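In what follows, a structure is listed as structure tokens, so that the remarks can point back to it.
Below is a slice of the complex: some chains, not all, each in place.
In order of appearance the chains are A, B and C, and numbering begins at 1 in each one.
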Amino acid sequence: MHIMEGFLPIEHAVGWSVAAAPFVAWGIRSVNRRIRENPEQRMLLGVAAAFTFVLSALKLPSVTGSCSHPTGTGLGAVLFGPAAMAPIGAVVLLFQALLLAHGGLTTLGANIFSMAVVGPFAAYGIFALARRLKASLAVSVFLAASLADLLTYVTTSVQLAWAFPDPVGGFGASFLKFAGIFALTQIPLAISEGLLTVVICNALARF
Amino acid sequence: MSVPLLQLEDVHYRYPDGSAGLAGCSLSVSRGSRNALIGANGSGKTTLFQHCNGLLRPATGRVHYAGTPVDYGRAGLRALRSKVGLVFQNPDRQLFSASVREDVSFGPLNLGLSDATVAARVEAALQAVGMDDLAHKPVQNLSFGQKKRVCIAGVLAMEPELLVLDEPMAGLDQAMQEELLAVLDGLHRRGMTILLATHDIHFAYRWADRIHLMAAGRCCASFDAPALAGHEAELAAIGLRLPSVIGLERQLRQRGLLRGAPPIHSCSALLAQLQQEDC
Amino acid sequence: MLIEQSAYANRWRGVAPQAKGLFALGGVTAAFVAAATPAAGLGVAALLAAVTIGGARVSPLLYLRVAAPALFFLAISALSLAVSVDGGGLQATAAGTHQAAVVATRSLGALAALLFLVLTTPLSDLIALLRRLRTPEVLLDIMVLCYRTLFVFAAALQDMRAAQAARLGHLDRSRLLRSLGQMAAHLTLQVWQRSHALHLAALARNNDGPLRFLGSRHPHARRDAGLAGVAALALVLLAWSGR
């Protein structure tokens, strides 16, 4: 779920950009190191970004019957590592704004924070934790992908609620409003994305 | 004349991005025949093929299969796609599974057949394309020509009546082309109707019963292959020349070097004929 | 992709990207400046849309189709801003409605500025602009490769979907999910194959570092940027006076 262009007040737009910047900067340093060790990584990152972009344009059959798009951050974090996903995700989100008018430039920072920082790190952390708790690969992958998707959307709801506290109920009421509205599409999507990622990983494991 | 197996009538189709696909295309394929569709890249061959099994639906115009109009409901498409098998050009974009057997089973499993039936069909299909020895191999270790044959097996396992192949010879070296040709000949002998796209007029003249010319989204001429010589103008209109074997045969007959043989379809056949009559 | 089509076909395609970037920046600024007064904000949005459609000759229908998803998001979000949960019921408050109006007009204005930029400027030009703005090299490399490769992948995906549908892989929801998973896995493997092939191709052309390209020339870049700067400034001043 992308926050559209111009939706956030200027302080919030700048604030989230400042919040996302260190993660992207750290990611850039980390991938620069990888490229120095192995120059082929330069191509891999670009192709991986295209892969993520295309994957997120895939229409998923959702449990409720509607169709929606996966974020792809869970799979990306497991395949390419959460550090690489910050710059990759930043480029993908920029492209979604520039090629699809999906998201925006002033809201790029906020969207990067939820989708290219929180999502991948959550996915990676949940995956590692689940594996340590001896969950099967399929269960770990499902939890990582679907919970990362959910956390992304919770983050977005927090961002919106923080920017627009409810005049009556304040932040809490506003959060419930945003989270409630988007839950309709996001929870079935999170489940679909989890299932899809499991199918992908099962298929990959057989190659 | 009996009802054609597949018939397109004045089909128009335009892609969502605005590019033209088909513009008044009509085509008729009769049961048991070998059909070659000739046209340049971008003339609409692939779009036409996707109409043959309902992947695309005409904006206007009609598609008939075995005399009845195609039903684009779920059941109708299911029936049509199980009867019209479509083999795409690039094997890397139609093989998804890790192993050959698994990939070939994809279609029949989707038909909802029992495991035993599927297994039997998979083996039969692999045998038909001469890949039964390699069935356990991972797909990515196969050569390009072998992958093409797996693609064909994957469609054969659905036991279609009409096999549609997009540029089956492209990218194959001579040995692979001959192997593939043998596979197609075998299928044709067993009654399969075949429609394939090619750039290669020589190949079409040698192989097909019927030739269809395509340009700018429509089928601009259809005729029996032996009558190719009479269609020089239509060929020229799409930038092709008559295969030189036709002219050579004519020249040699004029000079009395070839006797009552039937029309000859390739330069190598012509050479063989000359050598034989020489003895 | 509709935006792509327009970016390569509009009347202002040849205008220097820095000029268009400057004007879009002015548009966004004006949208934020004018937002306190919804009428002024709407004026900014309308003006930007008019410039895009009238000046750059972008088809109005295409413009609407591109804007539709964002407008849908805006409608839902603005609605949720306008109403408050009070006790057990929903009610619209004056403060909420005002906030919704402010946010909606600001978003419309900023969206119109973004659309102006992307509907008139090919992505290659925008990447070249980011290069001039000293974006980190590795991000630029990712962008260039991503832009090129995403069309390759999109075509592959389209072909694979057709091939699966031809073998009845999309008949019902569970088959569809399985087919999509196999397809995505197949595409995942290609990520490594393709990046290896690109690496070899880059080596063969003597590359041993960041990917460098010659930017396209814009003979009137300075004049364009000057005009765009004046227009942007005028837009911001207009928004300022109207709020």
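One rule holds for everything that comes next: a contact is a pair of C-beta atoms (placed from the backbone, for glycine too) under 8 Å apart; a residue touches a chain by one contact, two chains touch by 3 or more.
Owing to the predicted nature of the structure, the values given are computational and were not obtained by experimental measurement.
For the full complex in this file, what are the copy numbers of the chain types, given as a label formula?
Taking the whole complex into account, we get A x1, B x2, C x1.
Note that only the chains that are shown with their structure count from here on.
Would you identify the shape of the chain contact graph, picking one of line, ring, star, complete or other?
It is complete, because no pair of chains fails to touch.
Between chain pairs A-C and B-C, which one is joined by a greater number of C-beta pairs in contact?
A-C
Based only on mean CA positions, could you tell me how far chain B sits from chain C in angstrom?
So the centre of chain B lies 42 Å away from the centre of chain C.
For chain A and chain C, let me know how many angstrom lie between their CA-based centres, rounded off.
18
Could you tell me which residues belong to chain B and also touch two or more other chains?
96-97, 140
For chain A, write out the residues touching at least two other chains, lowest number first.
Touching at least two other chains: 203, 207.
If you look only at chain B, which of its residues touch chain A in the complex?
Where chain B meets chain A, its residues are 96-99, 138, 140.
If we count contacts the way the header does, which residues on chain C are in touch with chain A in the complex?
Residues of chain C touching chain A: 1, 3-4, 28, 31-32, 66-67, 69-70, 73-74, 76-77, 80-81, 83-86, 93, 95-96, 99, 103, 106-111, 113-115, 117-118, 123, 126, 136, 138-139, 141-150, 152-154, 157, 173, 176-178, 180-182, 184-189, 191-192, 194-196, 198-199, 202, 208, 210-211.
Would you mind writing out the residues of chain B in touch with chain C in their complex?
17-18, 50, 53, 55, 74, 78, 81-82, 85-86, 88, 90, 93-94, 96-97, 106-107, 110-111, 140, 154-155, 158
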